[in-house]
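Rather than the whole complex, this shows some of its chains in their spots.
Chain nomenclature is as follows: A and B, assigned in order of appearance, with residue numbering initiated at 1 for each chain independently.
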Amino acid sequence: MSNPFFSNKGPISLAQIFNILKITNEKKTDFNLFDIKDLNNADKDSITFFHSKKYKDVAKITKASFCLTSDLLKDFLPNTCQPIIVSNVLTAVARITKEFYPDSIEDEFDNKVFNIENKDFGIINHGKNVLVGENVKIGSNCLIGHNSIIEKNVQIGDNCKIGSNTIIRNSIIKNNVTILDNCIIGKKGFGFFPNKKKNFRYPHIGIVVINEDCEIGCGATIDRGSMSNTEIGKNTFLDNQIHIAHNVKIGENTIIAGQVGIAGSSTIGNNVRIGGQAGISGHLKIGNNVDIAGGSGVIKDIPDNSRVMGYPAKNLREFLRENK
Amino acid sequence: MSNPFFSNKGPISLAQIFNILKITNEKKTDFNLFDIKDLNNADKDSITFFHSKKYKDVAKITKASFCLTSDLLKDFLPNTCQPIIVSNVLTAVARITKEFYPDSIEDEFDNKVFNIENKDFGIINHGKNVLVGENVKIGSNCLIGHNSIIEKNVQIGDNCKIGSNTIIRNSIIKNNVTILDNCIIGKKGFGFFPNKKKNFRYPHIGIVVINEDCEIGCGATIDRGSMSNTEIGKNTFLDNQIHIAHNVKIGENTIIAGQVGIAGSSTIGNNVRIGGQAGISGHLKIGNNVDIAGGSGVIKDIPDNSRVMGYPAKNLREFLRENK
């Protein structure tokens, strides 16, 4: 995945990793690991993870040298990849990712911002009290409204219009994008391992990417991804008060009405229309050219060219016939 | 309609209009048009539009001299009104309205605001960092909270209480109105013609009118109208996180609970009660004294004195009997 923003504190030695995971029965070595990546993208310098049998085909050919996994799954790994057996794979992934990317867990406010007037950003028309953080690039001919905060790690293209009271961090905004007032873009997602005494937050090293010509309505919350990005395709328009959770991918030319919520890791196609207050559960795939009626609750994948309505959402005509 | 705020750049000559619409086969004339109005309100100095047969009775007696319409509809017009045939009437309306009212398309932040302390607004108790734009009137005995922005074209009556972090533009707020924190009132609605390469926004020359004694909860978004106003009747109370889309009309003494959404151009009567998270589809008419249960999804008109529940919303008793 593309991760231009979070600073990688690697390499980390295998000895350190065993230490973090409280593994004592393995031979401690000075072997250095440079990153944590998924099975697909890992190379011989990375540690990877394998927590569900549904990834066994990718696991068989991973190029990683080490893999956090369970006793039940370890035999799927190739000989070139040494299993590290842990009781909870995802918690272990969170702990190790936190070592590589310590800045990706919490969302503390950016305390290194400065008033935009203190730096030359070229042709920008900005409001009062605009704050800008480190590692921010802003293209030409942009507008940034009053009291908005462009925190660290943001790239904004040309001809963008950012409203007032909006906060952006860890995001790439392409050309000709309009973001209205009171939005919060690029915060960590709602991701943690529940724990009776104290929940354990997991890292969010993904970013938010908003492609060309999009419009984001007032009061939107668009969370950045955990291990992949949250992304909105070209010329997609969002109405007010919409919530887009971590790792969601939305296609091009899609139209989403007010108060819609899309849960984590779902994928929405191109030319999709979603009516007001509809909700999409997590980890779903909504095809291209789909119409989802307002108020629907979608709890399973929807194929291309479908029209659905209801809770749970079903074929539109069927729903209307049953509910005359 | 009443449109006190958007500056009309007319007159525009018929030759210019043909030019904008890329109509080349008509005789270009210097006839001057002073405004674009609907069939009902147009006079001989206006251009009007006629895009659906359901308006044929009004079309027959329009006083406009020119009318954007289609080949199929043109014969309904009186002899005094010359049809201008276009392939897409609504897109043509948007283009021409944009010529008359160029400021009504985009919602760029108001960059001419100044700190409220720089102008004498009489007896106002205001917080820190309050910004005020041009053409703003504020009555006596008002409160305006911290960081709020009263952008251009706003009239606020007497004894009004505006919270903190709230943004208002293009709105008339009558006496004794309370608007709580984080509201965004008077932004353009979510209105545009979808287009695969780049959606085409249409003008919003309507305003928001909030009548006497209303309360608007925290985090509301109330969009201004496109060709008519968005209006909220006297003594109507809205809870937190409510979205009111463009052109919606809400009656008097109505009570709307948290997280309700009302889609564009719907009309809600007097003494209506709407429970939390209910949604009202667009272009509906909800009568007087209607009770809509929380969570309902209303997709058709509701007559006076009805009690409804469900998605789609139906008679309350019927719904409860079927869902014991």
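Remarks
The criterion applied here is as follows: a residue touches a chain if its C-beta (ideal position, glycine included) is under 8 Å from a C-beta of that chain, and two chains touch if they have at least 3 such contacts.
All figures in this text were calculated on a predicted structure; none of them were measured in a lab.
Because every chain is the same sequence, the assembly can be counted simply: 2 are drawn, and the full complex in the file has 3 copies.
Rule of thumb we're sticking to: only the chains that are shown with their structure count from here on.
For this pair, subunit A with subunit B, the centres built from the Cα atoms lie 35 Å apart.
Listed in rising order, the residues of subunit B touching subunit A in the complex are 106-109, 111, 113, 115, 129, 131, 147, 149, 165, 167, 182, 184, 187, 190, 192, 194-199, 219, 221, 223, 241, 243, 245, 259, 261, 263, 277, 279, 281, 297, 299, 311-312, 314. Within the complex formed with subunit B, the subunit A residues making contact are 125, 127-129, 143-147, 161, 163-165, 178, 180-182, 213, 215, 217-219, 235, 237, 239-241, 253, 255, 257-259, 271, 275-277, 294-295, 310-311, 323.
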